[in-house]
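Note that this is a trimmed complex: some chains were dropped, and none of the rest were shifted.
A and B label the chains in the order they appear, each numbered from 1.
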């Protein structure tokens, strides 16, 4: 089953917690054991798993990525968002999530974040599972 | 089904568009709904999804990665390609692609790129699907 959800960013760069949306999908397809795949169909966004507890962690990830791929004028691409393209490739546009006893197999501190690197925009996030049982 | 395709790079660093090869594989195995996995069996190469339209984007990704993991002499590995190993780990050697109605679920601007970081070489790219239907 393939489902698309919309994710709305309000800033240029933002980590948006989508953990509860993924939880709802798993409940809806009644997946007990298996795996789901998240896929971001954008080239200036990504998906990651990181700390869900302290909001300073998403802040520091955005700050750190800004140091790693700064938004400078040395790039060729005329749209001025090459930093966002590089961040998308570094973080990646897909993520697997394991499911056991109807629950996501996540560590205590883990949450799932849609990564906006060139917002604000309304974005798409695909959720897929081949295993509905 | 596991298939291997050859990818030929002509430069040390190069993003090679393999989208049409993946499309052909999906048609050949007649996959209607499901997922395929790409896997790069090399430690100085990777696979990513990014913008397919403006060739300046692949250029800027290579340029940006060169700033992130520069080819300097501070590394220990004697082969002089530690930058390529680091880029391989940053970008990643596998990629999931979703398929719906016989078509890859890709955004408008997305293409699939084999990332050469220590060419020129002839490389391998594996394509796998457990779901042939």
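What to note about this one:
As a working rule, contacts are C-beta pairs under 8 Å (C-beta built on N, C-alpha and C of every residue); 3 or more make two chains touch, one makes a residue touch a chain.
All figures in this text were calculated on a predicted structure; none of them were measured in a lab.
The complex is a homo-oligomer: every protein chain shares one sequence, and counting across the whole structure file gives 3 copies, of which 2 are shown.
The working rule: only the chains that are shown with their structure count from here on.
Centre-to-centre separation between chain A and chain B, using Cα means, comes to 20 Å. Of all residues in chain A, only 2, 37, 39-43, 68-69, 74-79, 82-83, 85-86, 88-90, 92-94, 96, 124, 126, 128, 130 touch chain B in the complex they form. Across the complex, chain A is touched by residues 33-35, 48-51, 54, 56-57, 59-61, 63-65, 68, 90-92, 95-96, 98, 100, 105-107, 109-110, 130-131 of chain B.
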